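Sharing a structure with you now.
The complex appears here minus one protein chain, its other protein chains still in place.
Just so it is clear, A, B and C label the chains in written order, and each chain counts residues from 1 on its own.
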Amino acid sequence: MIIRLLLHFLLLAGLSPLLIGVITRTKAIIAGRQGAPLWQPYRDLRRLFGKDMVLSSTTTWVFRAGPVVGIAVPLIAALLIPFGAVGAPLSFSGDLVLFVYLFGLARFFTVLAALDTGSSFEGMGAAREATFSCLAEPTLFVAFIVLARISGSFTLDTMFKTLLANNLQTVYGVSLVLTAICLFIILLAENSRIPFDDPNTHLELTMIHEVMVLDHSGPDFGLILYGAAMKLMVMGTLVVNFIMPPSTGDLFVDAAFYTAALLALAVGIGLVESGMARLRLLKVPQLLIGTSLLSFFALVLLLR
Amino acid sequence: MTPIFATDINGLLLALAVLLAGGLLCLLAGPRARLAHLLGASTAALASLIGLTAALPALSVAGSQQVALSWPAAGLNLALTLDPLAAFFLLPIFLLTFCGALYAIDYLHFPARSWRAGLHWFFYNTLGASMAVVVLAANGLVFMLAWELMSLSSFFLVTHDYQEEKVRQAGWLYLVATHIGAAFLFFVFFEASRVAGSLDFASFAALRALPVDATLLLFFAALIGFGAKAGLFPLHVWLPDAHPAAPSHVSAIMSGVMIKTALYGLLRLLTWLPPIPAWAGIAVALLGITGALFGIAMAATQTDIKRSLAYSTVENIGLIFLGLGLWLFCQATGHEQAAVLALVGALLHIWNHSLFKGLLFLGAGSVVHATGKRELSALGGLLRRMPLTGSLLLFGAAAISALPPLNGFISEWLLYLSLFNAGQDAAGGAAFFFMLLAILLALTGGLVVLVMTRLLGVALQGEPRSAAAAEAHESSAVLIAAMSIPAALCLLVGVMPQLPLQGISGPLLTLLAPNHAPTGSPLLPPFGPAWSLSLLTGLAALVAIVAIRTWRRRNASRLATWGCGYLKPSARMAYTAGSYSQFAQDTVFCSCVTPTGASTRGPALFPPPAQFGQERLDPALTRWFLPLFGKLAERAYAFRRLQAGQLSIYVLYIFIATILLLGWGIMAP
Amino acid sequence: MNTPPNLILLFVILFNFFILGTSRLNTCIRSVALQGALLSLLPLFLHTLTFHTYLLAVGAFVLKGLLMPWLLFRAIRQVKIRREVEPRIGYIPTLLLGALTTAGAFIFGDRLPLLPEHLHSLFIPAALSTLAAGFLMLITRRKAIAQVLGYLMFENGIFIFGTLLAETMPFLVEMGVLLDMLVAIFVMGIVMHHINREFSTLNTEQLSLLRE
Partner (left out) sequence: MLLYAVIFLPFAAAALAAVLPSDRLRPWLIPITALLHFALVLGITATAAPAVNPNSLLGLDALGRFILFVVSLLYAACSFYALGYFRYHADWENRIFITALLAFLGAMTIAAASRHLGLLWVAVEATTLVSAPMIYYNRNRFSIEATWKYLLLCSVGIALAMLGILFVAYAGLHGGGEQELLLDQMLASASLYSKPWLRAGFVFLLVGFGTKMGLAPLHTWKPDAYGEAPGLVGGLLAGGLTSVAFLAILRAVQIMIAAGEQVLVRQMLLALGVLSLIFAAVFVIRQRDIKRMLAYSSVEHMGILVIGVAVGGLATYGAMFHVLNNALTKGVLFMTAGNIHRHYGSKRMCETQGALSVLPYSASLFLAGFLAITGSPPFAPFMSEFTILRGMFAGGHLVLGALFIGLLVVIFIGMGGTVLPVTMGPHLEETEDEASDYRETLLTIGSPLFLLAAVLCLGIYLPEPLKIMFSEAAKLVEVTP
């Protein structure tokens, strides 16, 4: 139990920046550049944590609480899901709701932290964040419902263990594939990757997430980046779990498998990002609604 | 307050007596406002404390205690019954009455010599007492009597500032709505008494023999009657006007508990009726979720902070009705587990909503008290100026957004769980129905976050948007105290859900008893240690991070918000409430809930100063009810020609009446 | 069939039509008075000649035949108005309606079982048709005076029926009725005076200020 807990924490804390590194590296290579080293994100974090910070005179404690919650939530959420064959340390029936609402909590505070500055840029970003997640959340739920329906349980742990592997041949196969795709799109949307948003650009009026953190600096900003990385990893885990082989029995072998798969996913994200351009902002809702329709279709296939 | 009254209905009688006596005393205090003010507040607070101590034990005591005072005027007894279900509703009633009384001490200000104070407290105490009696009533007469008193006293509380036109209109709308509702309730109780042979609730057990159509007649009449009070879509129309009009502690009580008495009535009726057909359950559930979506969408477009909160009440009532409908449906279709989960979720949400909505209205009241403004566009920057109030508001917002680890999450979690459960063992269409509900519920949840961040972000954060907001002051200790009571309970329920769930088991059994054998606590959902463990880890993580950051805390330099190079970003550049919800309006909402705007910008060589105005009227009111009633009134008006002032025509009426009656008299067998 | 009472009643019915048909106000008043006077003879033929009967007859004659017309003429003199009844609807329709109601009165009368001594008498039809004629006057005439006349015919109709029961009913009642009518006419006269003062007309169509 305790080992599982520690393992989860370690994997999450250690691995998540690496994913960012991998993504950026992949994009660089595709773009024909050499790109930054894989551990660049770790450096950035260290540098940020070493910095002083500038606080807006408008802000209050909420402004500083935002990053904290932003990093605490992925930590807790990660405990509810299995990392590949590595079972979730905490799980109880219905924890999927907790999982979704934890990210709601994070959103609540990041949005408020953004609004706390009183700047119209942050306000705009906050509005978009809140609106888009309204559209993204149902999709997540439908995906979970599909998995729950298949696995016959409401604990993420059992829902996400070795699903595609044994069910691909069964009637559930199609719905599962569709669900996996939906989850991947949600992953992109929730972590503000292309085609929804471009994490590299700043100060563009079409941005969603990045614009909310304009006024954060130093350790706060570091926390935000770290939290974002963890969030990416958590969401990524959901996708990865579809393709994970059943448990080998040895905890660390499973962990290794999982890590490999996660890195592969990162490369995939990098490919997608370099493959397509960012959508126009007004197209984004359509894409999200399309996704939820897709997941819905998966559900219909399941229930018929 | 002493143990003598514990576990005993006498304690409640004492509380009622204190309330009524206090009200009369306030009236007798006459124009001595200060005296009346203190008298009213103290009696109300004392009575609610007594009531709390008396009602709390009864929650778990199975069975019921009766008390009956003979009442020759009515020919019926003034009979009260205390059972777990009643106690379940008594707790929030007395709690909020207490908080409201405490709050009003500093919130209300009266001229030294005026009747206003006496009247206000008279009606306040009457409201408290009548709400309690509604819940305790043991026969139709007492129930309807208390019900009408409740409506009237709340009407007079709403019209506290009756000099304002809007307040009068709001009060009038409320009075009309509540009376139409009451008419349906009269019908329900009399019809029930016709079947049962007496108005005593004890004898209503005879209703279980009703055929299904009669059952549905009663059920839907009650749904309309109680729905009009509870603010069930589309009968909610009075709510968004009445709450802003009323003083804030009154809004807190009305929105927190008064409308819940309607839910009590419905639940009580369901304990008598035979099982409701499944489709009726579906209808209720759909009404509920529609109301939830509608309410939250409307809340997202409001610019009046209290009006927005009122719409959020519509949303929460919708969720509760969703739970109830789900319960009925699952019971009818035999999904035991899901039914229980839904019912528990609905009951717990009743408690939760009274807690955080009370907190939010009180907090909004403090904001209004400090700034004198309700318009979001005139607020802002208050979290810096009134940190405690602001933080409490933020707390309540987090709770109502169902964020863990606060109470709102627990009840919504139960609703989800019941939906999933039902969806799991249902097949085909039914399963699909549940999934659909779950998805809509998720959408609602997302929108709630949008609405609440909008309210807080615009009202409390950024730079003040008006001079009034700029020199706002922190509210007094009394107000803070009154607000922190519900806040504390929100946290308690959220962190230790077992407590309230055990409390609910009593009323739960009362409600389930008629329809299946009383099974024990396993009815309650499995909140394992995992729940608290995960929360504990979360908290531990938070603590750790904060520790790290305090350790690494450097001297943070404070500068103005970076505004793209603008040196002095003014509040007018800040993101407004309208623009915050604009994006959601364009992408998510249907057009019927978006505000109707009118702009006077015309193409001209030298364009005149342009204006842009928006109004956010309730579509249900403006599109359905007002036209309907207008048409009816027109029809009625057409009959005025009968009274045209011509004497000979009047004689003609007499003539005709005579002829007809003569004919009837002669023809009759 | 052709007993004196029936002949009187026949005349009474004819008077109804005459009143409904005529246009002169004075003629109306005179004929109503004449009708009343005729009716005052009824008790004499109908009942044994007791003091009671005499008193009733005389009283009725004095009141209906003399006092009322005098009062009304006086009222007319006070309020100088055109001596014409302005009907709301024409005379012919009024007469037709009168005929209709009379027929109705006969039919209705047949449905009521009569005492043997009253069989084949015109009492019931005559009473009802006079009543109806009074109603018609009230409904169709514009002038206040004409309406008072209608009210008088009304009372005549009742009186016809009353005479049937003159023995049954105590003395008190008829006297009460007659006196009461007297007072009623007095009051109406006063009110008419005031109406004329306020509106400078007795055309009651003007009296429709109070309406919805």
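One rule holds for everything that comes next: a contact is a pair of C-beta atoms (placed from the backbone, for glycine too) under 8 Å apart; a residue touches a chain by one contact, two chains touch by 3 or more.
Keep in mind that this is a model prediction, so the values were computed, not measured.
Q: Determine which of the presented chains are touched by the chain that is not presented, and list them.
A: B, C
Q: Going by the contact rule already stated, which one of C:36, C:65 or C:162 would touch the omitted chain in the full complex?
A: Touches the omitted chain: C:162.
Q: Considering the entire assembly, which residues of chain B contact the chain that has been omitted?
A: Residues 72-75, 115, 141, 144-145, 148-149, 152, 159, 162-163, 165, 168, 171-172, 175-176, 179-180, 182-183, 186-187, 190-191, 193-194, 199, 633, 636-637, 639-640, 642-643, 645, 647, 650-651, 653-654, 656-658, 661-662, 664-666, 668 of chain B touch the chain that is not shown.
Q: In the full complex, which residues of chain C touch the absent chain?
A: That gives, for chain C, the contact residues 111-115, 131, 138, 144, 147, 151, 154-155, 157-158, 161-162, 164-165, 167-170, 172-173, 176-177, 180, 183-184, 187-188, 191, 194-195, 198-199, 204, 207-210, 212.
Here is the rule we go by: only the chains that are shown with their structure count from here on.
Q: Which number of steps is the smallest that gets you from chain B over to chain C via touching chains?
A: Each step joins two touching chains, and the minimum needed here is 1.
Q: Would you mind checking which chain's C-alpha centre is most distant from the centre of chain A?
A: Here the answer is chain C, farthest from chain A.
Q: Please compute the C-alpha centroid of chain B, do the same for chain C, then give the distance between them in whole Å.
A: Centre-to-centre distance between chain B and chain C: 69 Å.
Q: Rounded to a whole Å, what is the gap between the Cα centroids of chain A and chain C?
A: Distance between chain centres, rounded to whole Å: 101 Å.
Q: Distance-wise, how many Å sit between the C-alpha centres of chain A and chain B, to the nearest whole number?
A: 37
Q: What are the residues of chain A that contact at least two other chains?
A: Correct list: empty.
Q: What does chain C use to touch chain B in their complex?
A: Answer in residue numbers: 88, 108, 111, 135, 138-141, 147, 204-205, 207-212.
Q: Where on chain A is chain B touching in the complex?
A: It comes out as residues 5, 49, 51-62, 68-69, 71-72, 75-76, 79-80, 90-95, 97-98, 100-102, 104-105, 107-108, 111-112, 114-124, 126-128, 130-131, 133-135, 137-138, 140-142, 145, 148-149, 152, 154, 203, 214-215, 218-219, 223, 282, 285, 292, 296, 299-300, 303-304.
Q: Name, in rising order, each residue of chain B that touches chain C in their complex.
A: Where chain B meets chain C, its residues are 640-649, 651-652, 655, 662, 666.
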